[in-house]
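What follows is a structure written as structure tokens; I'll ask about it next.
Only one protein chain is missing from this complex, and each of the others stays in its spot.
Then we have subunit A:
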Amino acid sequence: MTTIRPFTCEDMLKFNNVNLDPLTETYGLSFYTQYLAHWPEYFQVAESPSGEIMGYIMGKAEGHGENWHGHVTALTVSPDYRRLGLAATLMNILEDVSEKKNAYFVDLFVRVSNKVAINMYKNLGYIVYRTVLEYYSGDPDEDAYDMRKACSRDVNKKSVIPLTHPVRPEDVD
């Protein structure tokens, strides 16, 4: 039971119940406003009937040539509203936007330890394209999976042939 609407600046002042989750990063205000200004259609929020923020997705389109793709920068759902398929709904929106933008694929990074999320993405059709070593800084640093799903433009599914070797963060374009 959800209202899906574009994210607004004011939402940042009330997204605590989503962002206090330890794996949801809170970025500097300007990070969000930059996304809002540049890729507004990729920044959507799911709101509960009582006006609470249930979750949101934030993404962008980038890359050149056959690397032109949609990227999920953040996807998060408040603990109260998990197990409702909300993340899938939000991912669908991002994939739709990417299709409209004629992207070849959609990609995202996820902590290798975040089994719940990895499984969810797999169920949504994403594959582990490659491992990015020590992508997340922390103590210790943690590897990321770069997961991908091809869009319809990538007819031969070239974008989702997994790499056999892991890469370093500096080699990720």
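Everything that follows uses one rule, which is that contacts are C-beta pairs under 8 Å (C-beta built on N, C-alpha and C of every residue); 3 or more make two chains touch, one makes a residue touch a chain; residues count from 1.
Going forward, contacts and distances are computed from a predicted model.
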Protein name, per the UniProt record, of whichever chain is missing from view ("Ribosomal RNA-processing protein 42", "peptide chain release factor N(5)-glutamine methyltransferase", "Exoribonuclease phosphorolytic domain-containing protein" or "N-terminal acetyltransferase B complex subunit MDM20 homolog"): "N-terminal acetyltransferase B complex subunit MDM20 homolog"
Identified contact with the non-displayed chain, of A:Ser50, A:Asn123, A:Ser137 or A:Thr164: A:Ser50
Subunit A, residues in touch with the chain not shown (by the definition above): 1-6, 8-10, 12-14, 16-17, 19-23, 26-30, 32-34, 36-38, 40-41, 47-50, 52, 79-84, 100, 113-114, 116-117
